[in-house]
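All remarks here apply to the structure that follows.
In this view, the complex is presented without one of its protein chains, the others remaining in place.
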Amino acid sequence: MDFSLTEEQTMLKDSVNRFLGKNFSFEQRRKMLADRQPMSTQLWQGLAELGVLGVPFSPEDGGYGGGGVETMLVMEALGCNLTLEPYLATVVLAGGCVARGAADWQKKILLPKIIDGSMILAFAHSEPNARFDLGHVGTRATRDGNNFVLEGEKTLVLHGSVADKFIVSARTAGDPGDARGVTLFIVEADEENLGGQEYPLFEGTRALDLQLAGVKVGPESVVGTLDQAMPLIDTVLDRAMAALCAEAVGIMDALHATTVDYLKTRQQFGQPIGRFQALQHRAVDMLVQLEQARSMALLAASKVDSSDVSERRRVVAAAKEMTGRAGRYVGQQAIQLHGGMGMTDELNVSHYFKRLTAIDVLFGNAASQRTRFATMKESGATAQMKPPRKSWVKI
Amino acid sequence: MDFSLTEEQTMLKDSVNRFLGKNFSFEQRRKMLADRQPMSTQLWQGLAELGVLGVPFSPEDGGYGGGGVETMLVMEALGCNLTLEPYLATVVLAGGCVARGAADWQKKILLPKIIDGSMILAFAHSEPNARFDLGHVGTRATRDGNNFVLEGEKTLVLHGSVADKFIVSARTAGDPGDARGVTLFIVEADEENLGGQEYPLFEGTRALDLQLAGVKVGPESVVGTLDQAMPLIDTVLDRAMAALCAEAVGIMDALHATTVDYLKTRQQFGQPIGRFQALQHRAVDMLVQLEQARSMALLAASKVDSSDVSERRRVVAAAKEMTGRAGRYVGQQAIQLHGGMGMTDELNVSHYFKRLTAIDVLFGNAASQRTRFATMKESGATAQMKPPRKSWVKI
Amino acid sequence: MDLNYTKEETAFRGEVREFIRGHLPGDLSRKVLEHKRLGKEDYVRWQKILFEKGWLAAGWPVEYGGTGWSAIQRFIFEDESAAAGAPRLTPFGLHMVGPVIIAFGTDHQKKQYLPRILSSEDWWCQGYSEPGSGSDLASLKTRAERKGDKYIVNGQKTWNTHGQWADMCFCLVRTSSEGKKQDGISFLLIDMHSPGITVRPIITLEGEHEVNEIWFENVEVPVQNLVGDENRGWTCAKFLLSHERTGIAGVGASKRELHYLKHIATQEQEGGKPLMEDPLFRDRVAKVEIDLMALEITCLRVASADRDGKAPGPEASILKIKGTEIQQELTELMMDAVGPYALPHLPMAWGDHWIGAHVGPDYAAPLAARYFNYRKTTIYGGSNEIQRNIIAQMVLGL
Partner (left out) sequence: MDLNYTKEETAFRGEVREFIRGHLPGDLSRKVLEHKRLGKEDYVRWQKILFEKGWLAAGWPVEYGGTGWSAIQRFIFEDESAAAGAPRLTPFGLHMVGPVIIAFGTDHQKKQYLPRILSSEDWWCQGYSEPGSGSDLASLKTRAERKGDKYIVNGQKTWNTHGQWADMCFCLVRTSSEGKKQDGISFLLIDMHSPGITVRPIITLEGEHEVNEIWFENVEVPVQNLVGDENRGWTCAKFLLSHERTGIAGVGASKRELHYLKHIATQEQEGGKPLMEDPLFRDRVAKVEIDLMALEITCLRVASADRDGKAPGPEASILKIKGTEIQQELTELMMDAVGPYALPHLPMAWGDHWIGAHVGPDYAAPLAARYFNYRKTTIYGGSNEIQRNIIAQMVLGL
């Protein structure tokens, strides 16, 4: 058991932080939000040049060969710098699907472009009315000769409007809730019969609702095994959740530090308000929550590459729960302790708070993770996988 | 809408408090506990002479004619004085069954003796494994000619060991969970085939587990209508819960006052610990909880006589929930703020805390009341009453 | 003691309900019920209707246009108004400066301002907080120097609600720096159209413009706009803060929101069933519902003490603490209820004339914004920490 970073890890962490500190600022963020800019091409290129976009990919694929811990270090830095870049969408989610599921020839086409920053991918998986059920896929891919025709709706596709391609989950067999029968497809953004509506999330990330009204794709667009995408999707979502936990820890760290600073400088009644014991204890409780969340983010980062799927799922659910719960407390208290100032758009405090809130909601909030965790244990880790139902086993 | 007490109510409240202040002390309580004394005959007689035992009974029955509010005033006083008397068992529970369910000839025999303090009654209703399901009655009363033979077990019969008679619920039809088919019987304490084991609860009240191993009773022992006792039992239990809420408020009031006093007098770091803001705010949060609980105890006392059964049940469940939740917080914080002193048996603080804990558990703790409240509303107030099942409708 | 409403009170409730049903415009109540953005004209519209009926200034003495209602009646009126989705009455004129003018103002001030509050001709705003003076209000620095028959006001106020719509501002200003900081404060009425006033919007975290900073640069204010004595403005300030305590808990509005929450949770599906049947969500709803039942009684106890001639004391701070906690919990539950559809930020959808597409169900659009916006409730009006200090000192004697 070893909590210390290797030299390489420390270098990675430092270089990302240094790069972002030099090339991105809160004022730039506010300008991007005002201009409805989903990402900064310049910053993205810089991250590519630094090698950050290749972090989780293997050296054979042209990547850095990092694991959960390296992704954690990057996400923490992206979080505390409040960036808006599509790292989660392109590198962790869509990139994860490609790296872990695609054929070698597909990887050779896609991964180098992801890594060098020249191609943005988005992951189109969530559907309307699925709520927090990540296994719900209703979009259909119907065979048409060798091709497939995709019909359905995807929602909350993160960074979808800047994507060159989508990785789309669709049902090639079975019914919406079934664990089997889901396949992943690569869909070009300029495909015919592909419609979309773009909008911002409340913290600024831009997302897309995608209408697939008979999108025709060839057999070469299939990623991985037909009908068998769910375990791959699960793996990728677990990595995304672990990444979000790390981002949340980066944010909470910054938010706590900012709050403690404010307590030291803000004067009322002739003294810094940090002299008031009730506020001191609040700051301590924030720290306790933060450290507990940090522990779980570390654990998730460490177990996300584990071959023990049941352990991975259990730890990730627990980490996402703890982070969501801690994030809510830390965010709310940061606002409260900043008073009116915490309510303004001008201070980063509110931006951190909103991003923490979004992170909690993404892929299932604390309450839903707790239920997932609790029921997962009852009957082993595979309880989540619903058994195939007779009605659809046609092949 | 009027929150002020009438002159009579103020007099009642003052006279009970004055009487208990003069005739009962914390030291007497501790002595009674050490001696395993379930009650004080002397104090009970005094309460009888003061007319307190007749408070909820109608003037025709020889009582004071009080309602929920008068019972509340008595219970508050009994609570903050930490008495051990069987007021709940004899007057509210068993007495309530008699007053609201028994035939006139039965009332004439029993109520005067309850009121003059010469007879102790206990209510034998709860059963093993019923948990918080107050509708669960498995004890059977089988017909034997004109008589009934009772077979079964009752648990946690409050003050059972000093009872002259029991009011026992038993099933004359149907299955344990059924709403219909329950009948109340008067059973003499010296009845043959009636066994029991006495023990204290953790706060000192003594209770009895009762074995009915073929207890034969005559038809004159039936209280109320055969098979139809559940609505009566519900009414009486609601009154008992409202009474417990009032007792809890009396206790929280005393406990909060004691705690605030301690904060003012206990010196550490050269000042009263009540100067520390974190402890001040804790004392305020205790007050908020206390006042919220007081509001609900008032509401319950006011609605417990209501002819609108669904409103009564809803309010009582909410009041018991609020009191249980507040009691847990106020009790825990009182201990914490007293530090080690709060942990000792020598101070009344721990006695109050334990009694609050017991009140929460009795007839269903806060969590179970919340579920009761929430499900009650879904389908109206009668949702609790399970519909009769085909199998038992034989008559 | 009787916690049932009297026949008269029940009749009064019927009368209020009847009137509101007949006179509250449907488009207005829909905006309120569905959490749409309200403009100045929305507030004024409803206030004019109430003014015509003579029901606008419930808490004022009858001689100044008040209703003469008891505290319980006022509670009932607020309860019915909130339930029906009436816009809340803007408090700055009616509940804040109005009572101060009545208690401390000159005859001229009463004649000048009270009728214009009632007619909604003047929109008032508040000049209390400053960048350096939040919880420690008495440390305020905005100066007013007397020059002849005028005060010259210089300084900066902040967290000024709806100042962008205001005609008048009641302001705490420093007229002396001698003695205790509370002793040099005066209470001034300032015409917002005066030269030298700049109103700068503060955009809050949910993206809306609700509050402002105000700068005063050599603003001339006639001395007859001083309320009470010079350097005794703290008395007015305290009076204002302690006045109208029963409304502070927002019980009526919270009851309406609870109802709306249940509506949402009945629409939303979780595992193939309405979310409202999910034991965990239902439990959270039950808890806040019970808290709210209790708070309603606690409010009525305070209101009732009011009627009995006892002024509500510092224990009314309990209402602020618990009331705002409940309000926040309700916004949090609503946000949680819609799951991922809390995420899209569609401020155009909260507006008047939006007929475009929503992302997710209609009711979802404003919910996260409300959750964010409502963080203010435990900060404003004396933060909940300050309320706890008040109770600790004034009620518990700690």
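By letter and in written order, the chains are A, B and C; residue numbering begins at 1 in each of them.
As a convention for this text, contacts are C-beta pairs under 8 Å (C-beta built on N, C-alpha and C of every residue); 3 or more make two chains touch, one makes a residue touch a chain.
Quick caveat: nothing in here was measured; it's all calculated off a predicted structure.
Put simply, the missing chain touches A, B, C once the whole complex is considered. Within the full complex, the residue among B:Gln106, B:Thr155 or B:Ser306 touching the omitted chain is B:Thr155. Of the options A:Leu53, A:Leu201, A:Leu299 or A:Val349, the residue whose C-beta touches the omitted chain is A:Leu299. From the options A:Val16, A:Met32, A:Val52 or A:Val69, the residue with contact to the unseen chain in the full assembly is A:Val69. Residue B:Gln332 is the one among B:Gln106, B:Gln228 or B:Gln332 that touches the chain missing from this view. Touching residues on chain B toward the chain that is not drawn are 126, 128-129, 131-133, 155-156, 197, 199-202, 207, 209, 267-270, 273, 276, 278-279, 332, 335-336, 339-340, 342-346, 350-351, 353-354, 357-358, 361-362, 365, 367-368, 371. Interface residues of chain A facing the missing partner chain: 1-6, 9, 69, 260, 263-264, 274-275, 277, 280-281, 283-285, 287-288, 291-293, 295-296, 298-299, 301-303, 315, 318, 321-322, 367, 370-371, 373-375, 378. The omitted chain makes contact with chain C at the following residues, 278-280, 283.
Keep in mind that, in the parts below, only the chains that are shown with their structure count from here on.
With respect to chain B, maximal separation of chain centres occurs for A (centres as means of Cα atoms).
Per-chain Cα centroids separate chain A from chain B by 54 Å.
Inter-chain spacing, taken between the CA centroids of chain B and chain C, is 42 Å. Inter-chain centre distance (chain A to chain C, centres taken as mean C-alpha positions): 39 Å. Annotation for chain C: residues touching 2 or more other chains are 385, 388.
Residue positions 277, 280-281 of chain B are each in touch with at least two other chains.
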